[in-house]
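Here the complex is missing one protein chain, while the rest keep their positions.
Chain lettering (A, B and C) follows the sequence in which the chains are written, and residue indices restart at 1 in each chain.
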Amino acid sequence: MSATQHSTPAPDAPVVEAVSPLSEAFRMFRRNRPAMAGTVVFLILLAIVIYGALYGGDPFEIVWAPQTPPGEDGFVFGTDYLGRNLLTGLLTGGAPTMVVGASAAALSIVIGITIGAFAGYFGGWVDTLLMRVTEFFQVLPALLFAMVLVTLFSPSLLTSSFAIGIVMWPQTARLTRAEFLKIRELEYVTAARAIGARDRRIMWRVILPNALPPLIVSATLTVGVAILFEAGLSFLGLGDPNTMSWGMMIGANREYILDAWWPVTFPGIAIFLTVFSVSLIGDGLNDAFNPKMRER
Amino acid sequence: MAALLEVTDLKVEFSTRYGDVTALDGVSFSLDEGETLGVVGESGCGKSITALAVMGLIPAPPGRISAGSIRFQGEELVGAREGRLRRLRGRDIGMIFQEPMTSLNPVFRVGDQIAEAILLHQDVSRTEAAKRAIELMKTVGIPEPASRARAYPHELSGGMRQRVMIAMAISCRPKVLIADEPTTALDVTVQAQIFDLMRQIQEDYGVAIIMITHDMGAIAEMADRVAVMYAGRMIEEGRADAILDHAGHPYTQGLIACIPALDPEVAAADRPPPLAEIPGIVPPLHLLGKGCAFAARCDRAFAACTDMPALKGGPHAVACHAHEPQQQPTAGGA
Amino acid sequence: MTDTLLDVRGLSVRFAMPRARPFAPRRYLHAVREVSFSLRRGRTLGLVGESGSGKTTTAMAAIRLVSPWQGSVLFEGQDLLRLTPEQMRLQRRNLQVIFQDPYSALNPRDRVGAIVREPLDLLEIGTPDSRTERVAELFSLVGLRADQMALFPHQFSGGQRQRISIARALATNPGLIVCDEPVSALDVAIQAQILNLLRRLQDELGLSYLFISHDLGVVQFLCDDVAVMYLGQIVEYASRQSLFATPRHPYTRALLDSAPSLERRKSAGYRREAVVSGDPPSPVNIPPGCAFAGRCPKAAALCRQTAPILQGPQGQAVACHFPA
Partner (left out) sequence: MQTLGYILRRLIYGVILMFFVVVLNFILIRLAPGDPAEVIAGDMGGITKELLAEIRAQYGLDQPMTTQLWIYLHQIATGNLGVSYYFDQPVSKLIGSRVGATILLVLAAQVLSILLGVVMGVFSARKPNGPVSAIVSVISTVGYALPVFWTGIMLIILFASWIPVFPVEGMVSARHAATGWLSYGWDVARHLFLPAFTLAIIFLAQYARLSRASMIDVLGADYVRTARAKGVPEMRVIFKHALRNAILPILTVAGLQFGNLISGALLVETVFNWPGMGTLAFDSILRRDYPTVLGILIIGSAMVVVANIVTDLGYRLADPRIRTTGGRR
């Protein structure tokens, strides 16, 4: 609540500065230390991944004796079971993870928001039909279905993104629908109709912006899950075989873990750090959008 | 004779993102056995905080009672151990709330919820407690109590749920019943039923009631004495008639005058005259200054109002610099 | 030329309930049943009743924000229920609403200036520049400052938000404004400010209000005619003067007896005469006969069998077999 609130005009009253809910949330976010730490870590990782993708070198090249421990012979992270430089792998292996993670998340968010918005806004048979479809996709074990899709259409960055996106949208759809159902009942939506707004405007200009806070939080988490998904697929050997990725490094070296711990440990830490920083950002956004939770 | 409940100089503070704010300041009142004290004011004036403070239910943190005393039958409750307060709650001091819709636990049967209150404070068997719960439901006017006891809250109407709340609150024959806006969420015909029930219960049980409300009509009908609150302070206190007919504080006067009351004259008029207004709104707690909190809205404010006026003036006390205690209508005084 | 602005005939609204099981017959919640009333230009008609009486649904159906099931709504002689969606949308400039909850009636993401301007933009009224001027004019009309236009709803108090709602409703110069309990969420002191404002605006702009309220005091202050609703029907339809002086329906009587009043003093030993007991029946299973019979002190066998029809002289019609 702002300071001066008189119902009768007071000409000498100070002009209050406009505070939009969004800028308020942004200010909350910046004050949240874990979230800012997450943001910084993520930006650093992103910079490393971009650098690696441009100048990282060939991660498949065999350069030294297999399973050289970290720090020996000038190999900071050591070499893997074939004698490939782990540093090169770590530098270049983030790109497919992040690209697939981001594009799969984007796909699933677009599908999820569209389906959820139509179901929640129109209700009735539209809702029934769309929710049945959503339930159908939730019944399929996601990873297994993604594996089938990827193998059927031969693994590549594109198929991975598509397969992961297609199995992940139901959660976003449910959330969007729930928000739409809730907001649809609010008086400002009726007010919009009363002043002559059409359905399209109400859906996308009135309800969606108000549904965004939880959707943004969930989208952030979706990115994290998509990254884990990509890592899982690559770990199983179902990623793009021509592109080195962190998950693939773990999968390739997992037969030899009892001889050499490092080729699986470092890529795992890289994946963990990425997802961890993303979910810190998600938590921070959540707190920023729901200041009530903090004041309790 | 000492009062049943004696609250003196109660101060409650909350830590918020604006820093510490004082939600209650210097609140004093007493409650005698069998009487009804009405606490009235707009939202945000500290009425509910007062009730929670008496119950020992101020959420801490962020809130705390930072000064003052609450004596129940001579026993100090401020700083008392939680276990002691817990035994008083529900047994000696019962409470009913504003929202009967959400105040009952949705996953338990209403009969069990009443029986729980009995089991907590009385040494009776489960079957006995269940039996008494049904009797109580009959007392508060719930038809077919035996079958309704097995109902879940969502299967009852708002009025019925508030009756269940009352049954629960009086299950151990408390000496004090705190009713926090008990009818605000209900329709008028149901409100009338609940008021009648509460007065009936007061006559039968001799329970003293603290009735928190924003509705002067409810005060007229229910209260013996009235405390008017504004911005965390008591600004006027006295017998109900005295306050309704001869309000001393400009805020109280405004509160009474701005009600669109049912009045044959108004109804007959071709165009009823405009209502009296109190300009502005209740100031937020974190912006309270040193002076009278009402001064900014008051047409009688003058230089002295930059100092906090004290609540003074015998049986009908007023906290206003502009108020001159006239001859008090003490004829029927206590 | 008649001065009847809105004429509602036989309006019914029902909502489909979820089926108990697949292929079970659909059940309906009958929110509004065969309601007829009319509103004169420049006057206020009050719809009074308790929660669940269908007063809000009636008003919303009358301006097609809820789809009616049956009936007709003549606005300036034109049946609103026969308009195409686009025709109806354009007609909205003449039909506006002020909502109950000042906290949810304004989109929290928009600046209040944009909120008040939106109807002008959507219905393409005036030029962009004239719209800006109009918004400033509206702000001062409802007692707000022009420099507050850039603020967001959460920066205002409840009463101020209600003023913004009123400004939005006034923007298109509508003939009819539906006021859906516009003061019930406000504190009494603020309530008086808003009621006086609505009165002043009516006098100055010649507005017509369809005013929904559960508070008889508010209705007495603002309305010219009053329709008392119970379980989706009008049970008494009278001018303000006769309704408050001589209520004829037992339910109206009960409402008046239950309403809080400063005159009913505990100190004077006031005891209410037996007020109606219990709750209204469910709008899903409407009993035969008079819907109020189960709670009515005067109910006879006839009342439980035959539903009374709204009848009586103009300005004092009542639906009761045994009116006062």
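Please note the rule applied: contacts are C-beta pairs under 8 Å (C-beta built on N, C-alpha and C of every residue); 3 or more make two chains touch, one makes a residue touch a chain.
Keep in mind the model is a prediction, meaning the values are calculated, not measured.
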Touching residue (missing chain; options B:E135, B:E155, B:E203 or B:D245): B:E155
Residue among B:E99, B:E128 or B:D196 touching the omitted chain: B:E99
Selected from A:S20, A:Q67, A:S156 or A:T265 as touching the chain missing from the view: A:T265
Options A:V49, A:I250 or A:L285, residue touching the unrepresented chain: A:I250
Hidden partner chain, residues of chain A it touches: 135-136, 138-145, 147-149, 151-153, 171, 224, 228, 231-232, 235-238, 247, 250, 254, 257-258, 261, 264-265, 267-268, 271-272, 275-276, 278-280, 283, 293, 296
For chain B, residues in touch with the removed chain: 55, 57, 61, 82, 86-91, 94-95, 97, 99, 102-108, 116-117, 120-121, 152, 154-155, 165, 168-169
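The working rule: only the chains that are shown with their structure count from here on.
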Identity of the chain that, by mean CA position, is farthest from chain A: B
Whole-Å separation of chain centres (CA-atom averages), chain B against chain C: 31
Chain A and chain B, separation of their C-alpha mean positions in angstrom: 50
Length of the line joining the C-alpha centres of chain A and chain C, rounded to whole Å: 47
Residues of chain C whose C-beta touches two or more other chains: 157, 159, 190, 193
Of all residues in chain B, the ones touching two or more other chains: 279, 281
Touching residues on chain C, where the partner in the complex is chain A: 60, 63, 65, 89-90, 92-93, 95-97, 99-101, 104-109, 111, 118-119, 122-123, 140, 143-145, 147-148, 150-152, 154-157, 159-160, 163, 165, 168, 171-172, 190, 193
For the chain C and chain B complex, residues of the former touching the latter: 50-51, 157, 159, 187-193, 195-196, 199-200, 214-218, 220-221, 240-241, 244-245, 254-267, 270, 272, 275-279
List of chain A residues in touch with chain C within their complex: 1-2, 5, 7-11, 13, 15-16, 18-22, 186-188, 190-198, 201, 206, 209-210
